[in-house]
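The complex appears here minus one protein chain, its other protein chains still in place.
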Amino acid sequence: MSPLENAVLEKVHLPSGVTRLNPQRKALLQKLGPLVGLVAICIGLAFMSPDFLTIGNVMDVARQVSINAMIAFGMTLVILLGGIDLSVGSILAVSSVLMAMLLHAGHSSVLAVAVGILAGAFMGWVNGIVIAPGKVAPFIATLATMTLLRGVALVLSQGSPISDFSSDFFSMLGGGYFLTLIPVPVVSMLVVFALFWFVLKKTVFGRHVYATGGNAEAARLSGVKTDRVQILVYTLSGIMAAIAGVILTSRLNSAQPTAGAGYELDAIAAVVLGGTSLAGGRGWIFGTLVGALLIGVLNNGLNLLGVSAFYQQVIKGAVILLAVLLDRSDK
Amino acid sequence: MSPLENAVLEKVHLPSGVTRLNPQRKALLQKLGPLVGLVAICIGLAFMSPDFLTIGNVMDVARQVSINAMIAFGMTLVILLGGIDLSVGSILAVSSVLMAMLLHAGHSSVLAVAVGILAGAFMGWVNGIVIAPGKVAPFIATLATMTLLRGVALVLSQGSPISDFSSDFFSMLGGGYFLTLIPVPVVSMLVVFALFWFVLKKTVFGRHVYATGGNAEAARLSGVKTDRVQILVYTLSGIMAAIAGVILTSRLNSAQPTAGAGYELDAIAAVVLGGTSLAGGRGWIFGTLVGALLIGVLNNGLNLLGVSAFYQQVIKGAVILLAVLLDRSDK
Amino acid sequence: RQGPDTRGDSTSAQPTIGLSISTLNNPFFVSLRDGAEAEAKAKGIKLITVDAQDDPAKQIAGVEDLIQKRIKVLLINPTDSDAVANVVKEAEAAGINVISLDRRVNGAEVSAHVGSDNATGGKMAAEFLLEKIADKGNVVELEGTPGSSAARERGKGFDSVIDGQPDVKVIARQPADFDRVKGLSVMENILQRNKNVQGVFAQNDEMALGAIRAIEEDGLKNVVVVGFDATADGVAAVKAGKLAGTVQQKPELIGKMGVDAAQLLIDGKPVDKEIPVPLALITQ
Partner (left out) sequence: MQVAMKGISKAFGPVKVLEGVDFSIVGGEIHALMGENGAGKSTLMKILSGVYTPDAGSIVVDGKPTAMRSTTDAESHGIAIIHQELNLIPQLSVMENLFLGREPQRFGVLDSKRMRVEAAIWLNKVGGSQIDTAREAGTLSIGQQQLVEIARSLSLNAQVLIMDEPTAALTDKEIDTLFQIMADLRSHGIAIVYVSHRMEEMFRICDKVSVLRDGHFVGERMVRETNFDEIVKLMIGRELQQRFPAREVEPGAVRFKVEDLADENKISHIHFEVRAGELLGVAGLMGSGRSEILRTLFGLRKKTSGQVRLDGATLDLRNPTDAIAAGIGFVTEDRKSQGLVLGMSVRENATLVHLSEYARAGIVNSQAENEAVHQLISELHIHTRDSELEVKSLSGGNQQKVVFAKWLAKPPKVLLLDEPTRGVDVGGKAEIYQIMNRLAASGTAIVMVSSELPEVLAMSDRILVMNEGRQAAIFSAKTTTQQQIMTAASGGL
């Protein structure tokens, strides 16, 4: 302990029943675990591959991460509630197909994006309704909507991709650069990150999310409208999936009805690697950003090192396992 | 009831404030919800398709269901603990590839099956170790092993199927008939069902599974070795995945490194449709059988009715959603 | 970026090329990769393979990673023809020549395309099936994963021939997701409805092998099953007389010829824009 700490602690006279270790400090240290892991992996990769720490590669990784990070930000709130959202990939696909259909029908890209995001919000809202007032377990509710909405994406698009949108604005959203250096999706990701950070840290709504996830009954008895909080969170998750869909569609210049399959697992992995507890009530959005970066860097590094595809899965699984074993403060 | 029991119970007079509705009765009614749903769907299909209620088709459905049902039986115990096992599909693949390799190397089918099942047990045991003493959340632990073991299956098989085992015994396990009518996998499924039913209902281990899922801390204080219970349950889940792998491998006469992908979701859906609560502590194995049959009948019906590919997913998702909305006793 | 790599990369003596493959969860593409790797080894070229796991976004990420590795030539096997145009342009902007394998790239120029066409394969399968069933009878089509490009293209080619036939009726088109177990279950279910089936087209061999099981178990004779991909198991089934035929796209050859074309580009020699790898129909 530092002298300063000792001095502080000495003055405080502890009542019986209070732990002596500064809990904020302990929590912070624990929270920074994933960041330490990320930095360690980055240093390792920088030594192993000279291509890793180049501006170009760093920007690439950041852009590659942006889609997963967007979904994972929404998923963080869902998981903070103790819930889960398996339908994000399908929501992404439906939104993406809808946007592409509108663009092809000659509508403006602003309209298309707006409708896509609204559609995402609506699908998330339906999840929320089924889960909160409907009292269906989130896992099974979103498993059902995942299947259902994948079907909707296929029906809408007749199973074929919808491609080529000759809109500069739209193609900028996924492929453009800010100040000719930072990819637009990376900027969007950082803006959304800041927003979510603010919401969770500074707003009444954020507090209610933590309270509902920590103890829904106590929150309800304290006047928190827990159903409304849940509906809003699933709606947000839908919106984030749709935004990820905008980036993907723009970047691919194509809407794929099969897009987003399996993205829910990547997003959940990012959230959990970032230290948010699947039991709800405990976690932070910064961890999610770190978790998403961790996964992205891992994918990038394995490619740069030329690790063969089959071994990549073995290594990825092992790294995730290791990371959570090292950081299993709470189950 | 014995006279002694009656004598004791007669003295018991109900105070006001205790609900008079026999709770066991109420619970039973609720439990039978999925069965009613299954019967309703069957009647509907029988009207819509004359081919549905034929012996041949019923046997086919039962056989098709057997693989998912086997995995779902193991998953039921996992979910009763409040856990989840996403790795079953990958365990199935690894076991299947191992068996095929042994068969190709000229070993007897008994040895191959034994090694396959032992391997499944081992992989499940590792899950249990990571989850119980390792205190990692089951979702993320098995997500990691799912990825890792899929990689192992691909590495072992070099990514290609291993086919053609000229063993009569082995091919009987998936393709044979009992009394020339009932497919062997269906018989195996029913035997395993009876075993699981007995274990959950009548043995101490079964009680301890419910107790651990209901309140692990309280169970531990009552002398239940909760870690051991958990490890055993995940091991059982691995064994069941491997047995499903035996049936699959035998039936296809081929081991596929990509086999079993997505099976975890089918199994979980079967368990939850059967009325077992994802929160743990509450559920039964009969429900799981019904849930698996529900999914199997649905798939079969959609094929019989010739529903187009895209709409199949919409309908499946909608039916699952409907079923859980009608039967959401507990969240 | 042309010219020798001077950064002292350990392998700077060897030229490096990249292969971005749609998925290695399918034996067909595993063979394609194997063909490419064998040829690269023979030629002393360093080949880095990245797997897109059938996800266009993952494919873009993988290609970007390859660009960072300063590869000379990119061999790309698109997850989807439309979805990779942007990243192909990116690679080209970085001075990398791009060769598409098996599937074409829509919306961007590539230096060469090596492959054979799924739709043509579908047509071949249809024509062969018609011949075998003498232009009449009931036909079942087992479709691949809904929405996937192989399912779309093979189906399109097949349907374009079959749909015009007056005496041929497609009694079922059902998805079995390129999966052997599903091929088996779906075929079982279809046969419960109608056992009067003369021909089956499965959009890959895996489903065909599953379907054959179902047909055998039902004791049906003389059902003509045609598959696609000519995988090892598929070819064995043809030899055994169970599978009437399978369309061969020669994945190893596609991989090999892709590397050959890459070598030409590295050496600054001209390459043909179209390098067709002939389709073949494997029959007994």
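Letters A, B and C mark the chains in the order given here, with residues in each chain numbered from 1 onward.
As a working rule, a contact is a pair of C-beta atoms (placed from the backbone, for glycine too) under 8 Å apart; a residue touches a chain by one contact, two chains touch by 3 or more.
Please read all numbers here as calculations on a predicted model, not as lab measurements.
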{"item": "Chains on display which the left-out chain touches in the complete complex", "value": "A, B"}
{"item": "Hidden partner chain, touching residue among A:175, A:281 or A:296", "value": "A:281"}
{"item": "Hidden-chain contact residue, picked from the options B:219, B:289 or B:302", "value": "B:219"}
{"item": "Identified contact with the non-displayed chain, of A:113, A:219 or A:233", "value": "A:219"}
{"item": "Positions on subunit B contacted by the hidden chain, ascending", "value": "2, 4-5, 8-9, 11-19, 23-24, 202-204, 206-207, 210-211, 213-215, 217-224, 281-282"}
{"item": "Sites on subunit A contacted by the missing partner chain, in the whole complex", "value": "12, 14-24, 202-205, 207, 210-211, 214-215, 217-225, 281-282"}
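Definition applied: only the chains that are shown with their structure count from here on.
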{"item": "Most remote chain, CA-based centroid, reference being subunit B", "value": "C"}
{"item": "CA centroid of subunit A to CA centroid of subunit C, Å", "value": "34"}
{"item": "Mean-CA-position distance for subunit C and subunit B (Å)", "value": "35"}
{"item": "Where subunit C touches two or more other chains, by residue", "value": "24, 146"}
{"item": "In subunit B, residues with contacts to at least two other chains", "value": "154, 159, 309-310, 312-313"}
{"item": "Of subunit A, residues touching subunit C in the complex", "value": "50-51, 54, 56-57, 60, 63-64, 67, 153-154, 157, 159-161, 163-164, 175, 248, 251-254, 256-259, 261-262, 296, 299-300, 303-304, 306, 308-310, 312"}
{"item": "Residues of subunit A that touch subunit B when the two form their complex", "value": "84, 130, 134-137, 139-141, 143-152, 154-155, 158-159, 265, 268-269, 272, 277-279, 309-318, 320-321, 324-325, 328, 331"}
{"item": "Subunit C residues within the subunit B interface of the complex", "value": "24-27, 30, 143, 146, 172-175, 180-181, 184-186, 188-190, 192-193, 206, 209-210, 213, 217, 231-233, 236"}
